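The structure under discussion is supplied below as structure tokens; questions concerning it will follow.
Yeah, one chain of the complex is gone here, protein chain that is, but the others are all in their spots.
Every chain is named by a letter (A, B and C) in the order it is written, and numbering of its residues begins at 1.
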Amino acid sequence: MADDITTETADTVAAGQLRAFIERVERLEEDKKTISEDIKEVYAEMKANGFDTKAVRSIVRLRKKDQAERQEEEAMIDLYKAALGME
Amino acid sequence: MADDITTETADTVAAGQLRAFIERVERLEEDKKTISEDIKEVYAEMKANGFDTKAVRSIVRLRKKDQAERQEEEAMIDLYKAALGME
Amino acid sequence: MADDITTETADTVAAGQLRAFIERVERLEEDKKTISEDIKEVYAEMKANGFDTKAVRSIVRLRKKDQAERQEEEAMIDLYKAALGME
Partner (left out) sequence: MADDITTETADTVAAGQLRAFIERVERLEEDKKTISEDIKEVYAEMKANGFDTKAVRSIVRLRKKDQAERQEEEAMIDLYKAALGME
């Protein structure tokens, strides 16, 4: 009987701990979703101000790269474009 | 000449505005990345506490659904599993 | 001058080889796209025959797993659902 109680308690604790972990994840996912919506709003604002948001997204992607590395990549792409006659 | 100055000023403003927009996006993306790392840490903590994180991820996904809708979906999957002889 | 010719020829060959590689990739990507469309059509046909395609997609995903592994995963999810009082 003592065993039963111990097991029951352990299970109860685990359930509470599981619930606490899941709620932490859910709060963080909620925050992440809010930020994603904020980013969308910034792009909507840019668009309303006449910016080409597709090009801005490319710029944001390019700025994440190291400058030297980016220049090297762009030079290689230009080389291949020239080889293939792409203007 | 007055036109030149106006254009120049307009361009300068646009560049500053573009930079401001991009920096807002970058700060938000940074926040989002931090949250993604926090979520990973919560799962790592769960794992260290003996939870099956793959199953927990399924639970988190299931909890996003409306209960009635989820039960209906599960009943349909069980029906198809039975039809196919999947235990 | 011999060097120039050699280099030129080497470059020409490289361009031809590059183009050949790219065209092979493009043909394969075209095939892949056709298959993706075929899969969509099979699901459309299922739907027209009264099947719940969302549930079928789950079944297709489940069938990829080893049976013992799948049963273990499902048992763990059921355990967590019970602990959280999810019916």
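Just so we're on the same page, a contact is a pair of C-beta atoms (placed from the backbone, for glycine too) under 8 Å apart; a residue touches a chain by one contact, two chains touch by 3 or more.
Owing to the predicted nature of the structure, the values given are computational and were not obtained by experimental measurement.
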Request  = From the listed residues A:20, A:44 or A:77, report the one that touches the chain absent from this view.
outcome  = A:77
Inquiry  = Suppose we count only contacts with the excluded chain; which residues of chain B make the list?
reply    = 11, 14-15, 18-19, 22, 80, 83-84
Query = Residue-wise, where is chain C in contact with the chain that is not depicted?
reply = 17-18, 21-22, 24-26, 28-29, 31-32, 35-36, 38-39, 42-43, 45-46, 49, 51, 56, 59-60, 63
Inquiry  = Suppose we count only contacts with the excluded chain; which residues of chain A make the list?
reply    = 52, 54-56, 58-59, 62-63, 67, 71, 73, 76-77, 79-81, 84, 86-87
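The rule is short, and it goes like this: only the chains that are shown with their structure count from here on.
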Task = Go ahead and note the Å separation of the Cα centroids belonging to chain A and chain C.
result = 22
Rounded Å distance between chain B and chain C, as computed from the means of their C-alpha atoms = 22
Ask   = Just how far, in Å, is the C-alpha centre of chain B from the one of chain A?
value = 6
Ask   = Which chain B residues touch at least two other chains?
value = 56, 59, 63
